[in-house]
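Inspection log for the structure reproduced underneath, given as structure tokens.
Missing here is one protein chain; the remaining ones are kept as they sit in the complex.
Lettered A, B and C in written order, each chain numbered from 1.
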Amino acid sequence: MKKVRNDATEALAGLLKDGMTVMAGGFGLCGIPDELIDAIRESGVKDLTVISNNAGIDGVGLGKLLETRQVAKMISSYVGENKEFARQYLGGELAIEFNPQGTLAERIRAGGAGIPAFFTKTGVGTLIAEGKEVREFDGESYVMERGLFADLAIVHAWKGDTEGNLVYRKTARNFNPMMATAAKVTVAQVEHLVQPGEIDGDAVHTPGIFIKRMIHVAIREKRIEQRTTRTRGEPAIPPAAV
Amino acid sequence: MKKVRNDATEALAGLLKDGMTVMAGGFGLCGIPDELIDAIRESGVKDLTVISNNAGIDGVGLGKLLETRQVAKMISSYVGENKEFARQYLGGELAIEFNPQGTLAERIRAGGAGIPAFFTKTGVGTLIAEGKEVREFDGESYVMERGLFADLAIVHAWKGDTEGNLVYRKTARNFNPMMATAAKVTVAQVEHLVQPGEIDGDAVHTPGIFIKRMIHVAIREKRIEQRTTRTRGEPAIPPAAV
Amino acid sequence: MAWTREQMAERAAKELRDGFYVNLGIGIPTLVSNYIPEGMSVQLQSENGMLGMGPFPFEGEEDPDLINAGKQTITELPTTSYFSSSDSFGMVRGGHINLSILGAMQVAENGDLANWMIPGKMVKGMGGAMDLVAGVKRVVVVMEHVAKGKDGSEAPKLLAECDLPLTGTHVVDMVITDLGVFTIDKKGNGGMTLVELADGVTEDEIRAKTQGAFTTRLA
Partner (left out) sequence: MAWTREQMAERAAKELRDGFYVNLGIGIPTLVSNYIPEGMSVQLQSENGMLGMGPFPFEGEEDPDLINAGKQTITELPTTSYFSSSDSFGMVRGGHINLSILGAMQVAENGDLANWMIPGKMVKGMGGAMDLVAGVKRVVVVMEHVAKGKDGSEAPKLLAECDLPLTGTHVVDMVITDLGVFTIDKKGNGGMTLVELADGVTEDEIRAKTQGAFTTRLA
């Protein structure tokens, strides 16, 4: 059962169809499955519902699928950085369902874990709770939210063995682990492809069971959205901590 | 804010009161917080509700608290290995609430994550669903289960830094990570106490935020419940895999 | 000639497929791992928090931190990963495990399963059984065809309806006994079908020892 494919196009072969739902990992441009997004763009598949915390920026990440109008709907928590997104959204070409970030994360985690619905206090008394069941538990109000499950999830990991065991790096972990569990098929791109045994079983973030196909991606320069620095010799400027 | 205490008694000082609810990590005798259990026994605190997948064996782990009749109720999934348990249970001295193992694990995870209730298909149509809400989602039936939150959680980890970041070892992880999140106060015992920076941030299983107090325990011989082995030179006997 | 425990395990192993992730119960199901065909990749899950379970350790190499759901000492493989019990049962409930092979006290013709308690006897708990039968895609039961009492009496275990408390409803896809193999249309109206006989066993013998209704469609 070989999981490793030669490239992104091969890894997605047979999995794409118009109108499907796709989860894409990443927060901002950090930990996004960029090569798999590129292959989706090249495939021309359209009318996608994309579940992703953000929508990339113009010409980068999911921004590429917006340029080609392959996305019909986004389920996201924040989409502020994208002019093409704003244009399509204000023009009524693109639908968006906003979810609070934690609710989005939990809905995906629930979908992957066989939980069809759960209650959360997030959003009670706001627009987010409209039309949803609100119920009291122990004197506090909670809104019911549904699990999310996609046709396809695409994720980015730092390291992966050929069995599909994945390790993420720093804050590039973000939505990738839950999304890996919450789709009929999950395809991973990894920066370092290793053999089984090279990743300590205690260090695995995503067990191989969740990964159906994977590709090894070349190390490319990763984009930074907000480059913030401090000057040597000066005191730490925010966000500083002890 | 020092988290590290000298011993188990000091780590539990001021936290114990009759009638409280205590979560104890471990599966069988694997990954149990044995020194903290010993200190609870020595404290004499009683009428405890103990949430733990199992109840130890006679004279080991939670079995020690059963011997001294400090436990009024257990919330567990399987308690088969304990004669004293059976005696007290059949004599009506001890109450037990059985939870399916996955439901128990998820209830604890939910309690720690601010989820008061969730739906699961486990137990629908069985004794477990009696008296609980059953609801259909997308044509399938699910039972509603509540989150669990304790007064105190005690957990065992392999390694911990003084900030409380924990790493578990192999299947000794089991219920420990969720329990660490699901109590007013969590106390950890660690086999290896290290300084901040000695555990890679990507390898942390339980972030320090969940750990209020911790102790370094001496390496003792750990008990094995079912010692199963194979003979060198013979083919692998079950459970063998490829 | 009824099948032996080993032959039942060998028959159950035919339900394995390359790339499968499988959970094996204790007893005869555990033996199934001996019959995984050479070259087939099958990863065993242990619901206490491990994927990629290896064989028992050599004597002297037991690790108290490495046990399976039956609390037996085991070993790891190069493919092994560890996770928490909540992640483990997320995997189970989420339908990510391809196949579960487990024992049973009773199975009904509609796929109901009873294997965790006998009223009046000390109840030990269901452990992970309810989660496994509810969550795993395909559930295969391996059990003796009848329950033998101490007085030599025989009680059927394949029933019209289970009379023991249930572990799950409409959950069993296949039953392998020492006498033959049945499929069950657990979510539909197809009922139970006898599809295979153990060597030398007749349909009449099975019919005599089966209380539940079944049709026969032998290959």
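Things worth noting here:
Rule of thumb we're sticking to: a residue touches a chain if its C-beta (ideal position, glycine included) is under 8 Å from a C-beta of that chain, and two chains touch if they have at least 3 such contacts.
From a predicted model like this one, the values you see are computed outputs, not experimental measurements.
The chain not shown here is in contact, across the full complex, with A, B. Among the residues B:54, B:70 or B:165, only B:165 touches the chain that is left out of the figure. Within the set A:172, A:187 or A:217, the residue that contacts the chain not displayed is A:172.
Residues 27-31, 53, 76-81, 86, 89-90, 98, 100-103, 105-106, 108-109, 120-128, 158, 168-178, 205, 222-232, 235-242 are the ones on subunit A that touch the missing chain. Hidden from this view is one chain, which touches subunit B at 1, 109, 111-115, 161, 163, 165, 181-182, 195-197, 201-202, 204, 207-210.
In this section, only the chains that are shown with their structure count from here on.
Counting steps between touching chains, the shortest path from subunit B to subunit C takes 1.
Centrality by C-alpha centroid: the chain sitting nearest the overall protein C-alpha mean is B.
Chain centres here are C-alpha means, and the one lying farthest from subunit C is A. Subunit B and subunit C have Cα centroids lying 27 Å from one another. Averaged Cα coordinates give subunit A a centre that lies 36 Å from the centre of subunit C. With centres set at the average Cα position, the gap from subunit A to subunit B is 32 Å. Looking at subunit B, residues 106, 120-121, 168-170, 173, 205 sit in touch with two or more other chains. Listed for subunit C are residues 41, 43, 50, 52, 76-77, 82-83, 89-90, 92-93, 135, each touching two or more other chains.
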